[in-house]
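A protein chain is absent from this complex, but the other protein chains hold their places.
Here the chain labels run A, B and C in written order, and each chain numbers its own residues starting at 1.
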Amino acid sequence: MTGRQSVTWLRVRYSETDQMGTFYNSRVLEWFECGRTDFLRMIHLPYAQMEERGVFLPIIEAHIEYRGRARYDDQLRVTTTAALSAHARLRFDVSISHAEHDAPVARGYTVHAFTDSSGRPHRPPEWLIDALNDDRS
Amino acid sequence: MTGRQSVTWLRVRYSETDQMGTFYNSRVLEWFECGRTDFLRMIHLPYAQMEERGVFLPIIEAHIEYRGRARYDDQLRVTTTAALSAHARLRFDVSISHAEHDAPVARGYTVHAFTDSSGRPHRPPEWLIDALNDDRS
Amino acid sequence: MTGRQSVTWLRVRYSETDQMGTFYNSRVLEWFECGRTDFLRMIHLPYAQMEERGVFLPIIEAHIEYRGRARYDDQLRVTTTAALSAHARLRFDVSISHAEHDAPVARGYTVHAFTDSSGRPHRPPEWLIDALNDDRS
Partner (left out) sequence: MTGRQSVTWLRVRYSETDQMGTFYNSRVLEWFECGRTDFLRMIHLPYAQMEERGVFLPIIEAHIEYRGRARYDDQLRVTTTAALSAHARLRFDVSISHAEHDAPVARGYTVHAFTDSSGRPHRPPEWLIDALNDDRS
């Protein structure tokens, strides 16, 4: 992965904990979303604008490795990269660690198709390919 | 409140707990929604169909009293009633208790406006008023 | 309310939207929590530390007025104040509006008891009363 990466900071909300005292497992996918949102904003293609232009990125696959605990109010650093992959897919790789002492929390990826608003497949738009390529150096 | 009431059974999900060991406070609003869904199904007006007919019920007010704890996997009973109120509002009153021993968990209400799909105010449709009235006896 | 207020900035997550295209109603209680967290940090009593000291603030009542829509990625401003009320309760008043153009989104309050870790009532600790009073001027 040679492209740039975005960095998102967030704090674990109480609503994101569970009775084991760490974050509930599904919250990681919500934090991955925060990473994707900030990555796309960084390359000047905010996802809200993409949907307004009729391009949707429904998720088709997700993988998560849980690597450590995090408690309420812990500050986390979410690092995100993205790449076009085969078959017109967009893949985001995300890594989450503690902001304070760098201990790993979770990492994984999500794979997204390109569709229009009704869910029909769509070619990756040129402006998105360009933005992803501009992003590399 | 003389109308019928719907009863919904659900179990507390692990995802709904928090580090205090009971359910997280916002989950009650999600359980209230389960109650509304079942109430409207009971009077033969499933909310999914209402939205298909162009009638939306956005929430405009919510009130919750938290009355007791509930733990993961506890079975809860959600009792729901509904009534049209002044100014073309629909109010649902919901009470949640433990299925096993009847101890109270939460109670409260939500108030809903009638709108079309774009959020513009809408008169309460006759078929909804009729269904709510048929419901009483 | 003469005390200071904390201000929290957050963006609506995609996970917080629903099929009506605005935020789902229960998310407001999660944003209220973000407000409480930042308020307590502002007066140098982070809630995570309070729990470590054995003081818990379980919610006993919540009220929300929904005042406007907010979409994915909209930036919101959450303003929070707090006051001790009768019967050893702590009440937080929270107001949420659009950061960009100030349109209202939601407002309301939550009321909290003081308990120990097992849920038994607890007097409001002196250091909390002092911190709340220091906060006024």
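Everything that follows uses one rule, which is that contacts are C-beta pairs under 8 Å (C-beta built on N, C-alpha and C of every residue); 3 or more make two chains touch, one makes a residue touch a chain.
Just so you know, these numbers come straight off a predicted model, no measurement behind them.
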Can you work out which residue in C:W31, C:Y47 or C:Y72 touches the chain that's missing from view?
-> C:Y72
Chain B residues touching the chain left out here are 11, 13-15, 29-30, 33-34, 37, 46-48, 71-73
Absent-chain interface residues of chain A come out as 20, 22, 25-27, 29-30, 33, 56, 58-66, 69, 110, 119
For chain C, residues touching the missing partner are 14-15, 17-19, 21, 24, 26, 71-72
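One rule holds for everything that comes next: only the chains that are shown with their structure count from here on.
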Chain closest to the middle [Cα centroid of all protein chains] = C
Centre distance in Å when chain B and chain C are each reduced to the mean of their C-alpha atoms = 24
Return the distance between the CA-based centres of chain A and chain C, expressed in whole Å.
-> 28
Between chain A and chain B, the Cα-mean centres are separated in Å by 34
Sequence positions of chain B contacting 2 or more other chains | 26
